[in-house]
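The full complex has more chains than appear here; those shown keep their coordinates.
All chains are identified by letter, namely A and B, in their written order; residue positions are counted from 1 within each chain.
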């Protein structure tokens, strides 16, 4: 079952990354442990960069890497073992900083089960703030960003 | 080397949990991965409950468990493999909800390297909001809570 594209207002305005809940990511309550949402958000962030062709700026051995300066998440519903999820991601630039926001969508319940955000600064290998290429920043400025987040299904 | 108690204004007002950075918790930048701070915060939260004698209310097989509804963290400095850290924790009650705030302190650099917070609701095994025992809530109300967070060293 894939995401019902009709129920969300602007599905194409965000990047969609599919992910199932692994067994080792559940906890003794039988649900996805809240620290793993943070990891799913990172996977979704990397998948967006990869799909946009921007992975050369996110390499441990490269000139830049992104340091997370802030992250947060809100948890609305539990997710269970092997549940098919999607992480919807948007990004924007705020000065030298990059911001990402995420919504974790459950295909089974057709609801948003968590939402979150991350702020990152590009740093060089000496942990100093680095200047990103202008072409990359211009491309980021063409990404979508919804002020109301997470997106709500249209009933 | 232990925490220099003179440099912080009210050390005894928070719970202190020591933790070293494990090798598997570092990432390709050579530093503690930002998702692990969230896990350290949980360990510190559990250690506080254990040290206060409140673990019977946090058992997977018991009548209550705490569901995280919100968490956030700010990252100021990196931590490296085997670095000796301390997590300082405070908790308070806000209605039926519990709130925790944390500061991650590095013994080597004598600085706060990260800070964060968690909001939890007590739920029963059917994921319904549960009422906590009055004696527990009264004890929580005697815990310290600093509005300014993280605490700053007094130079």
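Please note the rule applied: a residue touches a chain if its C-beta (ideal position, glycine included) is under 8 Å from a C-beta of that chain, and two chains touch if they have at least 3 such contacts.
All of these numbers come straight from a predicted model, not from anything done at the bench.
S.K.: Of how many identical copies is the complete assembly built, when 2 are given in place?
M.R.: Full complex, one repeated sequence, 4 copies overall.
We adopt the following convention: only the chains that are shown with their structure count from here on.
S.K.: Using the average of all C-alpha atoms in each chain as its centre, how far is it in Å between chain A and chain B?
M.R.: Roughly 25 Å separates the two chain centres.
S.K.: What part of chain A is in contact with chain B in the complex they form?
M.R.: So the residues of chain A touching chain B come out as 28-29, 34-36, 38-39, 42, 60, 65, 67-75, 78, 127.
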